[in-house]
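First up is the structure itself, then whatever we jot down about it.
Each chain you see keeps its place in the complex, though not every chain is here.
The chains carry the letters A, B, C and D, assigned in the order they are written, with residues numbered from 1 in each.
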Amino acid sequence: MSEAGRSETELDGVTLLGNQNTTYRDDYAPEVLETFVNKHQDRDYMVTFECPEFTTLCPKTGQPDFGTIYINYIPNVRMVESKSLKLYLFSFRNHGDFHEDVVNIIMDDLVRLMEPRYIEVFGKFRPRGGISILPFANWANPEFGYGDLVTRRQFEQLGGHE
Amino acid sequence: MSEAGRSETELDGVTLLGNQNTTYRDDYAPEVLETFVNKHQDRDYMVTFECPEFTTLCPKTGQPDFGTIYINYIPNVRMVESKSLKLYLFSFRNHGDFHEDVVNIIMDDLVRLMEPRYIEVFGKFRPRGGISILPFANWANPEFGYGDLVTRRQFEQLGGHE
Amino acid sequence: MSEAGRSETELDGVTLLGNQNTTYRDDYAPEVLETFVNKHQDRDYMVTFECPEFTTLCPKTGQPDFGTIYINYIPNVRMVESKSLKLYLFSFRNHGDFHEDVVNIIMDDLVRLMEPRYIEVFGKFRPRGGISILPFANWANPEFGYGDLVTRRQFEQLGGHE
Amino acid sequence: MSEAGRSETELDGVTLLGNQNTTYRDDYAPEVLETFVNKHQDRDYMVTFECPEFTTLCPKTGQPDFGTIYINYIPNVRMVESKSLKLYLFSFRNHGDFHEDVVNIIMDDLVRLMEPRYIEVFGKFRPRGGISILPFANWANPEFGYGDLVTRRQFEQLGGHE
């Protein structure tokens, strides 16, 4: 097979990727998140996840909601493995919460997991009653110099009109 | 049903969501707006509403106008509930005003309701006589540090040409 | 009819809107422009006009040119009424000038009319000989603090490449 | 002014176009529809109207619905005047009906008005509860040879997937 860029040791702790017997939890399970080590810690760089297959429930009516979750972060020591991220997002499937809360919860869980240098989470939900809600939250690790960028990025992500 | 993220207490004051006997006021009714408490007040974050189903009347000719209202805000203690926002926007249905005034009125009403940390309202109206009008207004709560961003955002929302 | 947001008095001077006997001047007629009073003078906010139905003539060959005129401005005391703006733009129909001049002339006329706090005019003309010309001009009222934004906005409107 | 293609006589019965004192009825008023004579009756040709500014109410909940109405028809002796069509569509503004019924009603009213050679009406409504409804109805005047095309067009309007 292929000439591997990551050794087996470097993949330690990655148990879900390529695992046949994956269990899909649907009861809000942040404990399924797994990480691998960042091999480029001497450098600050940005990683984006686009997750268009997110669904949750309305906390009051129980009706299903759908949206896309975008995550941008600057890794520190540990990085979230994408299959475990998928299982984590799946665990909101039968969970009920407001869109504004969901985005904050996902960010808090990823902060706890990775303690990244910087992170932001954006949720682009489909319309309900003709209105779409799109919350955006971000966080800067106080040990790194991104404090000034928290406010700036909240505005820049809004973009300009077409 | 679902594992609820918000308790009943946390939904206090939210009377319209999931309510079967909703009355649709069509006479400009800011009093229909309802709020719920912000559970993440320790953090500044941005919430966007896209409302493509807005219609009002021309104050001089009475002819109907259509547009999309975009609202971006940083919540403080209270947050506007989206079904009540829908009813509020519906209440412009038989109201007559210039596009430039409508956008300022919506923003003033939301400021009064929520006293957010920052808010902006953008109206993208369909053309009349071959011309589209797109007003943008914003406001920064003097108790928070967004004063410098008011002017900046008025220009950034204009974007660049394609 | 509708619950009017603007009283008759507040529409004083608006003679063209809803007027049946509109005369369409086609000989460059800045005098057709009309204004109404800005009801939100305590606030700086942005108003955009998109005018995709603009046509003029080549000053040397007389051949017709077509383009879209975009106007962004921050109102001061008076605001241009959109039907009179339409008639004004129509008055270029049989007028001959370079695209670069047309954009500057429109801006000068609107400055004279409204003395806004800030204004910019962008012309997106269709190609001639395989080349499109897109001029952009802007102006800041010296009585307001937008002087620093004149240069900045000339560059930001260029956007980034796709 | 312009070299007119239609004489005053040929515009007989067209009372709303250019009329300053237009009354906007909002109570389902098919009687506002006006026609002008088809000057090309020796030829069968197709006319399309795109009406993206249509709104009505849900017959059970009273909540507003929005959509685009498309009308394609082959004129016979009389043709619907577009400003009166606008006023007619406006009269659904406070009327409550299912989307499937609205499309049939609009078509029936236009058949009664014009007795065209062929007509079809398509409604593209915005989503409710995550589902969009798009009804399509058509009719062929038995005095002309379009009977075979009724079924054919019901299927062709569906198009292919992207």
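Rule of thumb we're sticking to: a residue touches a chain if its C-beta (ideal position, glycine included) is under 8 Å from a C-beta of that chain, and two chains touch if they have at least 3 such contacts.
Since the model is a prediction, treat every value here as computed from it, not as a measurement.
Student: To what total copy number does the complex in this file extend, with 4 chains depicted?
Tutor: Result for the total copy count in the complex: 10.
The rule is simple: only the chains that are shown with their structure count from here on.
Student: Determine the centre-to-centre distance between chain A and chain C, using the mean Cα coordinates as centres, and give it in whole Å.
Tutor: 45
Student: Rounded to the nearest whole Å, what is the centre-to-centre distance of chain B and chain C, using the mean of the C-alpha atoms as each centre?
Tutor: 28
Student: So which bits of chain C are touching at least two other chains?
Tutor: Chain C, residues with two or more chain partners: 1, 18, 48.
Student: Touching residues of chain A toward chain B in the complex: what are they?
Tutor: Of all residues in chain A, those touching chain B are 27-28, 57-62, 94-98, 100-105, 127-139, 150-151, 154-162.
Student: What residues of chain D sit close enough to touch chain A in their complex?
Tutor: 63-64, 66, 126-127, 129-130
Student: Where on chain B is chain D touching in the complex?
Tutor: 22-24, 26, 52-53, 55, 57, 61-64, 66, 90, 93-94, 126
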